[in-house]
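All protein chains but one are shown at their positions in the complex.
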Amino acid sequence: MSTMIQMTAAQAINLALREEMRRDPDVFLMGEGSATKHRDLVDAFGPDRVRNTPLAEAIIAGTAVGAAASGLRPVIDLLFAPFMTYAMDALVNSAGKLRYLSGGQFRFPLVAMGMTGTGWCVGAQHNHNIEAMFVHTPGVKVVMPSEPADFKGLLKAAIRDDNPVLFFIDLGLLCQEGEVTEDPDFIIPLGKAAIRRSGDDITLVSYAKTVAVCLQAARQLAERGISAEVVDLRSLKPLDENTVLDSVRKTGRLMVVHEASGLCGIAAELAALVSTKAFPSLRGPVVRLTGPDAPIPSSWALEQAVVPQPERVVNATLELLGAAHSVN
Amino acid sequence: MSTMIQMTAAQAINLALREEMRRDPDVFLMGEGSATKHRDLVDAFGPDRVRNTPLAEAIIAGTAVGAAASGLRPVIDLLFAPFMTYAMDALVNSAGKLRYLSGGQFRFPLVAMGMTGTGWCVGAQHNHNIEAMFVHTPGVKVVMPSEPADFKGLLKAAIRDDNPVLFFIDLGLLCQEGEVTEDPDFIIPLGKAAIRRSGDDITLVSYAKTVAVCLQAARQLAERGISAEVVDLRSLKPLDENTVLDSVRKTGRLMVVHEASGLCGIAAELAALVSTKAFPSLRGPVVRLTGPDAPIPSSWALEQAVVPQPERVVNATLELLGAAHSVN
Amino acid sequence: MQQAPKTPPSPLTRLETMLLIRAYEHQLVELQKNGAPGTCTSVGQEACAVGVVAALESRDRIVTNHRSAGHLIARGAEPRRLMAEVLGRVDGYCGGRSGSLHISARELGVVLTSTIVGGELSMAPGVALAQKMGKGEPGGIVAVFFGDGAACEGIFHEALNLAVQWQLPLLFVCENNQWQAFVHRLETMPDNAIANWAKGHGLPVETVDGNDAEAVLEAAAHAIAHIRQGGSPAFLELVTYRQRGHFEPDDQAYVAPAELDYWRARDPIDRQVQRLKAQGLIDDNGLTALERQTQASIATALAFAQTSPWPAPETLTDHVYA
Partner (left out) sequence: MQQAPKTPPSPLTRLETMLLIRAYEHQLVELQKNGAPGTCTSVGQEACAVGVVAALESRDRIVTNHRSAGHLIARGAEPRRLMAEVLGRVDGYCGGRSGSLHISARELGVVLTSTIVGGELSMAPGVALAQKMGKGEPGGIVAVFFGDGAACEGIFHEALNLAVQWQLPLLFVCENNQWQAFVHRLETMPDNAIANWAKGHGLPVETVDGNDAEAVLEAAAHAIAHIRQGGSPAFLELVTYRQRGHFEPDDQAYVAPAELDYWRARDPIDRQVQRLKAQGLIDDNGLTALERQTQASIATALAFAQTSPWPAPETLTDHVYA
């Protein structure tokens, strides 16, 4: 086995890029400041494969689509998720549809990265969790890792995938450290959730930095004798339906927790999934703990109010267990 | 009371525009071909208030945002829903967020219209039901009418609303006729669903042209002694939660039917709503009957396969009633 | 991958191709009247297609838009498979999934057609970048066809700037047909805007009579030579006219009859016929024979398309993902 090393999520991203660029000469990186930011990759792979672009997200994404269809494997850094609004035609109408509309003539192996999430007080034009929009979009895949090892493993899988993958980076995790394998063949397949903690009384489903919130809540619940299972989705599309369904079939209860707003969000999708496919196992209402249906404010005091906190998860669980008992 | 006249949805839209432009000099219309298409409105209100624009959705939407914040009430025609991908920054980051981020300094009374839906064999770059993306977007409202009277009443309400409203037009309804009041004060408030048929055994929720599919299915079910309630959402945001919840509390069963794809769609939102807030009333799994997670093909044969048909609704209902019985 | 046809060698071949494009599109118009899906025809713009495509080689790629029949046929696409596609049948180039608006034919090097105005411009630099980074045949370039309306979209400038900045082997071909759906060009941009805007980006720009197939060919050949030599982009504005409506059906009520008359008098096919007659390369009999032959081939294509099967509903979600 290969060694594990301690690194941040940002370093894990860099390592994934380096390994995949070494493995496959078709992989290249571009974005506003990509070459400035990854000087080491420029040194290793040359300026053709690590490119600073003009400040124009639409043409960055469109160029990636054209290049991907022509045999390259672009990785584009669109910086912050809200900037993807400029790239929506390329991502939604081209990358997501032209394989299908052409009857399968083209493949679009490209990765589009974007940061989002609370923690930096940058406000809603930088911090907007729009991952659900892309889950709703046909023809693309969506991942959002929660820890450095997954940043590396999922990014590598995304680069190797023959479809467009949206790779969302939760800001709050970038500087967080974790163990990462140096094995260049280690990938985390898209579409596989991880059970971060086993439990019997309730299934807490989450992704990105909110997984840690659920784990904290689970520890607090354990002190009260409640055993929570924590599922980290990792891939939002394809979604690992079976892992979620199996867990709920065991625990009988589902709570979905994320920072993104709730309406037509991931929690809605999971609530629907479970209430359609595991209804007989449900011992109480599904609970959604999400960010509000509001833009994210900059002020630290308000930004913190957006974040689902462990206490909210604990309280909602306690309430649910009470309610479930009275219902059954 | 004012007279009812027979007209198409397209005529109802035109009438709504005419009435609101007459009522309020701040209302104006712009888009690629708006003046060409609504020559009668140009004649009535002059070329300043009915404008052909350059072929550039981003600046059309951005201009509407700027104008709305400055006291005008723009209505913009973005033609087909997928073209809104070019206008996403203006709609999502500006119209949806700048009131909030400015601490309430601005209002954005604007309406953005877009057509979508099956029936014309135009393929996924014209036909893409992206309404769920905007339901997920904070700060905007979303409507999608099902009949001429609602086209008029909802468009008028949208124009009078002080917030950005996405007005989606299901292509298949445009030439369909219905009774419409001539009363210029008649509006249909945003956020109010309509019960199109009462029933006790199951709640069928839908919107736009799929409402007719549900009504057809309900008639077929009635022949088998099954009484289906049909709810037409009309507004997708704000969503009339109470009408849906009350109905499900009565019938104990929910099926949501729409053409848009399912993942993180409206049906997911309603399934979540009901499984969180009306769980004790649910007598069986929630059912989603939606378009596939795929771009919409052009070929008539395949396009028809996308559309939820009455038979599917009937069969799924029969299956659900069976299953529900065996579960309870 | 490439089996593109040899460059049509003569003005006579170009006439033939233009006749074929027109006959094909007239057939689509008839089909639409009988209930088939509508299309955006390129009637009046055939010289743009045959002129530019004649200057391309098989190693080159084409990226095009909603008004693409001419580009496809000039590149050697079979009318029967195009027609099958328009009718939504399995034998269409895209198995019926595209319909008329986004037909790609990868085997001919016609890639990534988009009906989103500006979509073609967003993707073309990436195709050219791949050529430059060694993914195509050596020396291949990309020609992107788009309309005057597309030049209003911001992506037009983003594509031009990237192509110039990265020195991409990309030929921009703007078919300025005066109309942008239901709006006249002069209502959306200053006169001469297209060439002026392009010049602002600092690449070679030429404005050409787009209804003269030979003039188009010459200008395209010249621009392409520049691209192949220097590896940097060039721009052609082809001044032409959309003789029919934006989309079938469209009664063109918004078009001044005098304008239509003016441009019909400058029809590109008539122009080529006159040229060939003047050069003694065709006479009335020859023309009639050509037209008959074209009609026959379209009739065969139609029969093929109409008997091609519908795609099976079970295949609905095939090709969403690779």
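Assorted remarks:
We call the chains A, B and C, going by the order they appear; numbering starts again at 1 in every chain.
The definition used in the following text is that contacts are C-beta pairs under 8 Å (C-beta built on N, C-alpha and C of every residue); 3 or more make two chains touch, one makes a residue touch a chain.
None of the values given here were measured: they were computed from a predicted structure.
Note that of C:S98, C:N161 or C:Q243, the residue touching the chain absent from this view is C:N161.
Touch with the chain that is not drawn comes from one residue among C:G139, C:P190, C:G230 or C:P309, which is C:P190. For the options C:G139, C:G202 or C:P313, the residue in contact with the chain missing from this view is C:G202. Contact with the chain not shown here comes from a single listed residue; of A:D24, A:D162, A:D183 or A:D293, that residue is A:D293.
Not every partner is drawn; the one left out touches subunit C at residues 152-158, 161, 164-165, 187-190, 193, 196-202.
Residues of subunit B in touch with the missing chain: 26, 28, 48, 51, 53-54, 56, 58-59, 61-72, 74, 89-90, 93-94, 98-109, 138-139, 162-163.
Not every partner is drawn; the one left out touches subunit A at residues 32-33, 36-37, 52-59, 82-83, 85-86, 120-123, 125-126, 292-295, 297-306.
Everything that follows uses one rule, which is that only the chains that are shown with their structure count from here on.
Nearest to the global CA centroid, when each chain is reduced to the mean of its CA atoms, is chain B.
At the far end from subunit A, in terms of centres built from Cα atoms, lies C. With each centre defined as the average position of its C-alpha atoms, the distance from subunit A to subunit C rounds to 41 Å.
Centre to centre, using the average C-alpha position, subunit A and subunit B are separated by 29 Å.
Chain centres here are Cα averages; for subunit B and subunit C they lie 36 Å apart.
Shown for subunit C are the residues in touch with two or more other chains, namely 95-98, 102, 114, 116, 118-119, 154, 320. Subunit A has residues 89, 93, 100-101, 138-139 in contact with two or more other chains.
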